[in-house]
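Please read through the structure below; I'll follow up with questions.
Heads up, one of the protein chains got dropped from this complex, but the rest are sitting where they should.
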Amino acid sequence: MKEQLRPAITVFVLLMLLTGVAYPVVVTLIAQGVFPHRANGSIIKAEGKPVGSELIGQPFTDARYFWGRPSATKPFPYNSASSSGSNLGPTNPALLDAVRGRVAAIRKAHPDQTGSVPVELITASGSGLDPHISPAAAEYQVMRVAKARGMDVDAVRQFVAAHTEGRTFGLLGEPRVNVLRLNLALDKRSE
Amino acid sequence: MKIHHMSASAKARPLFDPPMVRRAVIDAFQKLDPRYQARNPVMFTVFVGSLLTTGLWVQSLVGSGQESPGFILGISVWLWFTVLFANFAEAMAEGRGKAQADSLRQTRRDVFAKKLDEPRYNANITQTAASALRKGDVVLVVAGDPIPADGEIIEGVASVDESAITGESAPVIRESGGDRSSVTGGTRVLSDWLIVRVTANPGETFLDRMIALVEGAKRQKTPNEIALGILLAAMTIVFLIACVTLLPYSIYSVRAAGQGSPVTMTVLVALLVCLIPTTIGGLLSAIGIAGMDRMIRANVIATSGRAVEAAGDVDVLLLDKTGTITLGNRQAVELIPAPGVKLEMLADAAQLASLADETPEGRSIVVLAKEKYGLRGRNVHDLGAAFIPFSAQTRISGVDLDGQQIRKGATEAIEAFVRNRGGSLPSELRQSVEQIAKRGGTPLVVAEGSRALGVIYLKDIVKGGIKERFIELRRIGIKTVMITGDNPQTAAAIAAEAGVDDFLAEATPEAKLRMIREYQAGGRLVAMTGDGTNDSPALAQADVAVAMNSGTQAAKEAGNMVDLDSNPTKLIEIVEIGKQLLITRGSLTTFSLANDVAKYFAIIPAAFASTYPVLDQLNVMRLATPSSAILSAVIFNALIIVALIPLALRGVRYRPAAAARLLRDNLVIYGIGGFVVPFVGIKLIDLVLVALGLA
Partner (left out) sequence: MTANAWIQLGLFLAVLLAAVKPLGWYMARVYRRQPCGLDRVLGWLERGIYRLGGFDPQREMTWKVYAIAVLLFNGIGLLALYALLRLQGILPLNPQGFPGASSELSFNTAASFVTNTNWQSYGGETTLGYLVQMLGLCVQNFLSAATGMAVLVALIRGLARRSTETIGNFWVDLTRSTLYILLPLSLLLAWVLVSQGIVQNFSPYQPVALLQPATDADGKPVTGQLLPMGPAAAQIAIKHLGTNGGGFFNVNGAHPYENPMPLSNFLEMLAILLIPAALCYTFGVMVGDRRQGWAILVAMLVIFVPLAASAITAEQMGVPAFTALGADQDAGDGQAGGNMEGKEVRFGITNSGLFATVTTAASCGAVNSMHDSFTPLGGLVPMWLMQLGEVIFGGVGSGLYGMLMFVIVAVFVAGLMVGRTPEYLGKKVEAFEMKMASLVILVPPIIILVGTAVAVAGPGLRYNAADTGEIKDNLNNPGAHGFSEVLYAFSSAAANNGSAFAGLTANEPFYNTALGLAMLMARFWLIIPVLAVAGALARKSCTPASAGTLPTHTPLFVVLLVGTVLLVGALTFVPALALGPVVEHLQMMVR
């Protein structure tokens, strides 16, 4: 036992320096050199001022904007300093009540839509920061946004299409629309 | 004197012999002793569960039970049956041994021995009780006397009736020196007399050990049984925890669902007993005892269960050529005359030389001459011939007739004989001799005076069917090695004919020992048979060592099994019995564990019926009521033990096949079977319960 004490301490300290100091520092140096935008949070700037991250969603309730996923972060939705899902189970009455409320609210805001509501508009995302909605969920909102902005429906659709990403290599992940970027683009056009 | 044909009676006895069943039933109740139950963790758990449910039943009678008294009683009774059935299985397995032990014991009545003051025939005799004889004492046994103890003959030759031990009624010859010098206490001298040095103290004799073994009195768990026991105990612990923790889970669930009542103790005990591997747990010791019993029925006494298990693992068999691979005796098959000698002349000489030769080889020469060369048998005495017997000095035999000296013998011996008389062996004859040796035969040269007449080809006759046996062994991964004193050429030829994998020629005890060690160093398990004292080191080294009962005391002590039939081919049977024992154990373990799936489907929906009625969707057997479901599972669990007793005692069917095939077959039968059978069985029992109005 005693015989192993010195190797134990030395090996631990050396490997700690290697994996806990040298490794992250080397990764950071190269990351900052090669991918500075990515390594620093993919922050979108408008006129030099940071207006958000292309990877982090923001809360939208205004009729002029496309709305993202419901968010369960506290104390306000899309609180990026404290990511969180709802962690409500599928048989939990609280979840069913929330879904019922969201469906009612969405339906109320979209009187011209008669079909079922795309599921991700009435379910909270895992992170509470989901930047995306599905193309179907965007399509569901197109008429409302067009009306609120006084735009042609097809023009809004074109914006949506321009901000829709397909599956990576046509295979991986799911097709999606980045809500913040779409709304920023719409605002920019309005200016 | 009553002769006990032990093996004969054992073989004839049916599996469920009524007197044996009666005895086993009584034993089953005697085994309810908690000290006895505690030896088997699985069954002890059932035992405790039975006590507990009995207590719960009493409590319910007083009026404070969680379930109806009738239901608790039903469960309790069937749990007791479970314990009793397991006891019964073990008692049945032991019963066969006990019956044999009883018949053996009758031969061990107290006799008086003629103890000699010194090892001389006419030394002073003291009448001593056999039970007072100690190792090293010398006794005189005369015709009609029972042999008082195990011993080594130091003087005399006698015929001995060993039927009490071997079941073979024909007497055998025992004599001092050589490999037939041991005698066994309890056998009887039929003719002549013997002076015997006692080699075992009372209580340690062969007969004593045999009685103890067949009775299973000193039965120790074998290594593999211990390992399996650990697995079963571990499973029992985990199921115990799975069941005990169900109580808090169910209390939580009742509160969460807002309905029903927590699972009762009775149901938890029932679930536990159904889940723990009671089938294999209840039959495990019966399987072990039955394995030993099958050895005994094959007339093999194993000195430990460990040896029986090891027999299943053997991958190299060392087999003595003579008696195992070939018939004990060689036969003359051909006569080859020397140049210039007529065949008839050689045949005539060969026959004359063999007329008085009573050895099987000699007789086969006479027969060959008669059948193939048309020579009538003649009587040596009528011819007025003088018989010259075989002697160790000359190593030849023959007759002197009308001044003719006709001799036959090994090549070198005859060469010396003719050279003394100024003759020599023609080179053609030498070639014939070599050819015969190359073909695995033994050449005998015949000479008349200074003239070599020709060669008799004595052939080793490979036993019928033995080649197929070796092919079978190869298929199950066992390598066969032939051991022979023959020269390498002869050995190779016979080895090829018999189809063995390897051979050891010109075998000496040292070479044998070396060979065993080499195989063992390569990680192989070696089995061999032996009878001579010089076999003892090799027997002691081999993993499975079968001593012939006809062999010396030293050989018997060095081996870990004794073959009462002294049949070297038995080794193959022994391996099969070992394998069968292990397969039975593995198959029933698989069966037992696979059973649990159906029991869950029966009990889980029933146990939580009041809390979560939706779980009834898992009641795939559509059992009538929660209590009938639980009771059916418990009854099935008890009855399956009884149903499998015959299998445990007989062992599962074994036929030689490669391991992969055996595994596949047994997995299908006992794995899938074990999965399906309880679904059917539990459903049927449930239907019966409903029909009887008990549901």
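A and B are the chain letters, set down in written order, and residue numbers restart from 1 in every chain.
Note that a contact is a pair of C-beta atoms (placed from the backbone, for glycine too) under 8 Å apart; a residue touches a chain by one contact, two chains touch by 3 or more.
What you see is a predicted model; the values in this text were computed from it and never measured.
One chain is not displayed; in the complete assembly it touches the shown chains A, B.
Which of B:597, B:620 or B:684 touches the hidden chain is settled by the complete complex: it is B:597.
Contact with the chain not shown here comes from a single listed residue; of B:15, B:238, B:383 or B:684, that residue is B:238.
Listed by residue number, the positions of chain A touching the unshown chain are 1, 4-12, 14-16, 18-21, 23-24, 26-28, 30-32, 34-35, 38-43, 49-62, 65, 69, 74-93, 95-96, 99-100, 103, 107, 115-120, 122-139, 167-168, 171-176, 180, 183-184, 187. The omitted chain makes contact with chain B at the following residues, 223-224, 226-228, 230-231, 234, 237-239, 241-253, 256-257, 271, 275, 309-310, 312-313, 315, 474-479, 521-525, 578-580, 582-583, 585-587, 589-590, 593-594, 596-597, 600, 604, 608, 612, 614-615, 617-618, 654, 658-660, 662-664, 666-667, 670-671.
Throughout what follows, only the chains that are shown with their structure count from here on.
Chain A and chain B have Cα centroids lying 75 Å from one another.
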